[in-house]
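For this view, one protein chain was removed and the others were kept in their places.
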Amino acid sequence: MTSLLPYIGPKLLRAALSIIVVVTLTFFVLRASGDPALQILGPGARAPDLAAFRQQWGLDQPLYVQYLRYLWGALQGDFGNSMLAGKPAAELVLERMPLTLALMLPALALNVLIGIPVGAYAAMHRDSWIDRSVMMLTVLCFTVPSFVLGLLFILIFSVTFGLFPSGGADKWQSFVLPVLTLGTGGAAVIARFTRSAMIEVLSQLYIVAASAKGVTWRQVIYHHAFPNAIIPILTLLGLMLGGQVAGAVLVENVFGWPGIGQLLVISVGNRDLAVVQVILLLVALTMTSANLTMDLLYGVVDPRLRNARQGSH
Amino acid sequence: MQKKLQIDLSTLLASLWLCLMLLTAVTAPLIAPHDITAMDLRHRLSPPFGFGGTVVHLFGSDDLGRDVASRLYYSIRTSLLIAFGATVISVLVGTAIGFIAAYFKGIVEHFLLLLIDVQASLPFLIVALAMLAFFGNSLPLFVALMGLYGWERNARLARGLALAAGSQGYAGATRQLGAHPLRIYLRHILPNSAATLLVAATVTFPEIILVESGLSFLGLGVQPPMTSLGVMVGTGREYITRAPWMLLAPSIVIVLTAVAVSVLGDYLRDKLDPTLT
């Protein structure tokens, strides 16, 4: 058996490097964007105060010392304080994490629970009118930007019919529209992908099924077509994560959802850099670990691939 | 041969819509009946013509009595202009980085590839927001920032093209003649890659429109008194109950543009360059 390490090793290294690049870039961009002492104390600050501030925060040290300190702090979860809230930035972000997850995880579930059945159904009824209209609908769903979609939902379901609230996060009803908005685009992408993946698998399996007696069509689909299509779908989910994160930022703002996305926009507006930086790092971490997981999954499931990739470089 | 001429209905409609957008953007000053900041206090929140509004404000007016139609035309103009500038930047930056990576190889290439990876692994919207936080917002800066959109894709593409032209083909032959690398890249590889890079640009362009409208919607992109589609959606949302047309007019434009672009993008990818991802 081939060891997984030579396959995953370089990817792990790459992921770690990516994170380091993000951290480093943030640090330098942060420093380049202006004198933190001036930013925090304001342009009217007196020179002795500025000097004292710089000394207190180590800003008078050489840049590399500051960088190392920054790294050391980051490792311990210290990203500085939010200027606005006067609290540690990391704390502020983590506080809001549950609400954002409460939005993203159901949306993810929606992606899969709607996308796969719809796509599979369309594949099995290929070229029927249902297939055609569903596919047309999916184009609409994944191309429309989430903030427009969200507002249209509000217009239809809240303003016109008064079915769901248009904002807030207090009742279960509040979840419906944001989750729907966030989940629709992904579901459409997955539906389209599932359809084409299934069609490909089905076209290969047709002969097998026809020749193997006693095997029903249904069994073929459940035992062969689905398992074969599921891995590419998982990969796709990994690839879609970036879009979901960006979508969450917009959706949270459309619905006034007090999650990380809203915090990000507020912090950007106020140039609350410490908070922005924590969120940036959080997203980077999430994305790289998601990618890594997908790679790992692929390597475990498909040893051929792992050898092929190794050899090709 | 015959296949190439076949354009299905949806592609035709998509191109027509995009042409209309282009035309609107170009002629906005001519066709807009009002100044975008002109307030008509007698007709505030007036609904569109045919829904109880006047012909004076075809698509209605907003909270300050400004003409929605005029604002819409100018928004399209702004959005398209920004996207155009940004696309040019994105393709130029991407191509330069891709070529540099292909030329220098070794550690430089690895570093650039790492940067490309990092960018590809971060949602652009997040990166853009962070940059806005770090550097503040002004129109030139905003266009430059939008120009970062898709650079990693263009860089990958350009690097691939340069490598393909590389040692075996005409590039290697010209190098062998004793040409300076700059000459090889600018006079040979660039003209030969132009077609493919242009196709990539047609994909980047509309995507930038959407990112821009998203940021402007959040109030972090185009700043008043300028207006863009996103800005209009952003203000429209405040009056969603009383004046839904303020929201609907720009939204419909965004939706139709998005769909048209996706239809046309598929078509271009199929016909022009199947290798483009």
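Letters A and B mark the chains in the order given here, with residues in each chain numbered from 1 onward.
One rule holds for everything that comes next: a contact is a pair of C-beta atoms (placed from the backbone, for glycine too) under 8 Å apart; a residue touches a chain by one contact, two chains touch by 3 or more.
One rule holds for everything that comes next: contacts and distances are computed from a predicted model.
With the options "Oxidoreductase", "Peptide ABC transporter ATP-binding protein", "Fe-S cluster assembly protein SufB" or "Cell division topological specificity factor" in hand, the undepicted chain maps to the protein name "Peptide ABC transporter ATP-binding protein" (source: UniProt). Listed residues B:L9, B:L30 or B:L177: the one in touch with the omitted chain is B:L177. Among A:G9, A:G73, A:P98 or A:P117, only A:G9 touches the chain left out of the display. By the touch criterion stated above, the residues of subunit B touching the omitted chain are 168-170, 172-174, 176-181, 183, 188, 191-192.
The criterion applied here is as follows: only the chains that are shown with their structure count from here on.
One simple way to say how far apart two chains are is to compare their mean CA positions; for subunit A and subunit B this gives 22 Å. Contacts from subunit A toward subunit B in the complex involve residues 14, 17-18, 21-22, 26, 29-30, 32-33, 139-140, 142-145, 147-148, 151-152, 154-155, 159, 166, 242-243, 245-246, 249-250, 253-254, 264-265, 267-269, 271-273, 276-277, 279-280, 283-284, 287-288, 291. Partner subunit A is touched in their complex by these residues of subunit B: 114-115, 117-118, 121-127, 129-136, 210, 213-214, 217-220, 233, 236-237, 240-241, 244, 247-248, 251, 254-255, 258-259, 261-263.
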